[in-house]
Structures are given as structure tokens and as C-alpha cells.
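Note that one protein chain is taken out, while the other chains of the complex remain in position.
What follows is chain A.
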Amino acid sequence: MSGTELTLGKAINAGLRRAMENDPKVLVMGEDVGRLGGVFRVTDGLYKDFGADRVIDTPLAESGIIGTAIGLALRGYRPVCEIQFDGFFFPAADQTFTQLAKLRARSEGRLSLPVVIRIPYGGGIGAVEHHSESPEAYFTHTAGLRVVTVATPEDAYWMIQQAIACPDPVVFLEPKRRYWDKAPVRTDGSVDTATPMGEARIVRPGTDVTLVAYGPMVKVALHAAEADTERSIEVIDLRSLSPVDYDTVYESVRRTGRLVVTHEAPVTSGLGAEIAARVTEACFYHLEAPVIRVGGFDTPYPPSRLEEYYLPDLDRVLDGVDRTFAY
């Protein structure tokens, strides 16, 4: 593969930079995103090059970040908000759910809210409480938001730019334990030629069972598929969580007859539950077994010394695969 080797974090940084170069209305805002470059350094260098008017260190108040971003968007800007960690999104929930997500519909399309909310999410970095959560289902349950997540540096580079270009509000979930994963990134082309943000991707073809994952779990799913020498596992990286690209999922399940969905978030009312319901409706006669979910438990995210038991790992994913073959 050609292209520069970048970590996933650096790829988002490069994507942000390119979006800011291409459109003077793009702003970056959040806590510590300026001088510091963000606690994960995802906005590193932007403050120096674009200045304090375009890279805004906000007061420490998340509702204020999203609320003022709405105002900036109404004035014609394209704010990219950083929420420092998943667990700190909740103070901004009201502005996101009751305002940002609804204003286009309320105004019958007269108002456009091209706001991106970037959130480092998920566990696996040994963090303290509130720094390891997977809140995606709250967003996917909300009309008016688009929700995407990335698993590779190349997707990170392009999808952040697509999210910024999108006229709808986009929640952009960044798998924080993959920030340091490195891979080549093709930077030629444009947001229009890159794979559309809303499409799922088959990242490993297979014939016996479909394994749907997204964000941080794609790597785990791929490892699981490699490790299984008996069954041919097809791995799908969902990429877009709202809307879900069901066509790709259905097509795969109709071939394999089996589906396992995995995510870090608790299984109850999680995205896996929705996918299971939809696949059951659409692919009922193709299914050889019920859809199996492998996810986090319905508990608060545990202290870090226990997270390896909470997070679905290769063995738990394969255990889920085993279960689909027990029918």
C-alpha cells in the first residue's frame, strides 16, 4: 500500500488540518484543544497555524461547547467540537439532543447545523472512571444526528473531513485505544472520492459466519477471525452507526447464514440489539442460528484492573461464534 504511515490520532489531526485549510469557516473548539493540542494531541499544531480565533480553548463547560457551537453554526461556521472524554459528554447531552439534533427539522430545513462532535471513546487504556465508556447508543437513538466511528488511520483521515463537510450534525467517535495504531494513509483524492462515510466495509471476506464490529472492536474481530482455523469468518467494519448500512450486513448474512455482533458497550438496548432485530426481520429464512451479541455487561464500566474481563476479547468473540454453530 502506498501513502504515509500515520497513527490514527495523527490521521485525524491531518484530516482536521486539511479541512481547516480548505474552508476558513471550519473551527476547532473544546477544552485544551489550543496550546496543548488536546489531551490526546489530536489537535496538535492547529492552534499555532490557525490561531486562537479558529482553534478555541473553551471554558470548562460541555453544554457551553455544544451550545455555542450551535450559535456559531447558525452564523455560518462549521465547528468541530472536542469532548475530552466519553464520560464527560453528558453535560452537553441537552444541547445535543434537544437543540442540535432537532433544529433542522424544527425550522423545516431553513437552519443547517454542520457541527461535528468528536469524542474519544471506549476502554482498554487503563483509565480512571468516566474515561472508558461507549455511549454510542444514546446517539444512535437520536433522530437528527449522524454517528460514525473509525477503525483505521485512513478512515480517520477521510471520515473526519467527510463529517465536517456534512451538512448534518455528526458525532464522530474516536476509539481511544487505537489512537496509536499506525498504518499507511492515502491522502490523494478528495472527500468525494473516498469511501462514503455511510458505508460499511467488509474488511475480511469469509463464508461461514458474519462478524460485525466497529471502532475499537474491528481489530479484535480481525484477530479472532485469523485465529479461527476451522471456520471462515467474514468481518464487517460498520463505520457508520447511524444510519447503519444494512444492505452490506444483509448481503453478508444471506451468504453466511450466521451473525455475531460485537461492541464494547453494554448489550442491553445497544446497537447490537438493533442489528439483531433488523437482520431477523430481513434475513429470517437465511439464518441458521439466532443472532449472537458479544458486548460489555450491563454494569458500570469497571475499575481498570477488571476491564480485560469486561471488554470483549478474542476468546469471547470466538465463544460467540461457537454459539452460533451450536444450532
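Going forward, a residue touches a chain if its C-beta (ideal position, glycine included) is under 8 Å from a C-beta of that chain, and two chains touch if they have at least 3 such contacts; residues count from 1.
Please note the rule applied: contacts and distances are computed from a predicted model.
Choosing from "Pyruvate dehydrogenase (Lipoamide)", "4Fe-4S dicluster containing protein", "Phosphate import ATP-binding protein PstB 3" or "Amino acid/amide ABC transporter membrane protein 1 (HAAT family)", the protein name stored in UniProt for the chain missing from the display reads "Pyruvate dehydrogenase (Lipoamide)". If you put the hidden chain back, the residue from A:150, A:166 or A:253 that touches it is A:166. Within the set A:3, A:64, A:257 or A:302, the residue that contacts the chain not displayed is A:64. The hidden chain makes contact, of the residues A:173, A:191, A:244 or A:271, with A:244.
When the missing chain is restored to the complex, the residue among A:12, A:55, A:83 or A:103 that touches it is A:103.
Of the candidate positions A:39, A:111, A:183 or A:314, contact with the hidden chain is made by A:111.
Think of the hidden chain as still there; on chain A it touches residues 27, 53, 56, 58-59, 61, 63-64, 66-77, 91, 94-95, 98-99, 102-112, 143-144, 146, 166-168, 198, 242-247.
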